[in-house]
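Sharing a structure below in structure tokens format, with a few things to ask.
All protein chains but one are shown in place.
And then subunit A:
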Amino acid sequence: MLIQSAAKTLYFGSLLRKMSRVFSMISYMNSVSNWVIWRGSPRMSPLLNPLPAGLTYILAAGKKDLMDLPVLNEDDLEEQFVRGTGPGGQATNKTSNCVVLRHIPTGIVVKCHQTRSVDINRKRARDIMREKLDVAYKGELSEVIIKKKESVLRKQEKRRKANENLERKKQFKEVLAADLNPEKDTA
């Protein structure tokens, strides 16, 4: 209890400063209780800060087949975590690792709770954000969309072929059955 109130006063200042910026997010998060907004623009650790372009490029490139996705500017992002009001660090043991990321200029919101690591969820949220921004900026021309369409087509084609095969087998069986049946009958 003591720690909590102390921490609250300690961080209230920074919270207030950010409040106005994150106001619009609150309605979005209405359904989720216990959300605490810590920072308007939390810096992803410098290693992931997209500004040294080369580095993020490599990170993104490895995953997305060299897609030319937009580079994120950390100053355009606001981020939310469910970390409660405690002092954090060693004094707190929270398991909620969901990250909500908002791109302020476009209002696009991405939520990531795929893993149990806050760090990995933050990175994935940024990856997803870059894809969403690409789609938002380029529309149908976005490589994300094109790749997705290609993959849908590939899947359809695969399914079609599988169905054809199945059909062929069925017909083959029918023919076989027709051939065999008379024998059975006479036997």
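Here, a contact is a pair of C-beta atoms (placed from the backbone, for glycine too) under 8 Å apart; a residue touches a chain by one contact, two chains touch by 3 or more; residues count from 1.
The criterion applied here is as follows: contacts and distances are computed from a predicted model.
Set against the options "peptide chain release factor N(5)-glutamine methyltransferase", "Rab3 GTPase-activating protein catalytic subunit", "Malignant T-cell-amplified sequence 2" or "Rab GDP dissociation inhibitor", the UniProt name belonging to the omitted chain is "peptide chain release factor N(5)-glutamine methyltransferase". Remark: the residues of subunit A touching the chain excluded from display are 1-3, 10-11, 14, 38-39, 42-43, 45-48, 79, 81, 83, 86-97, 113-120, 122.
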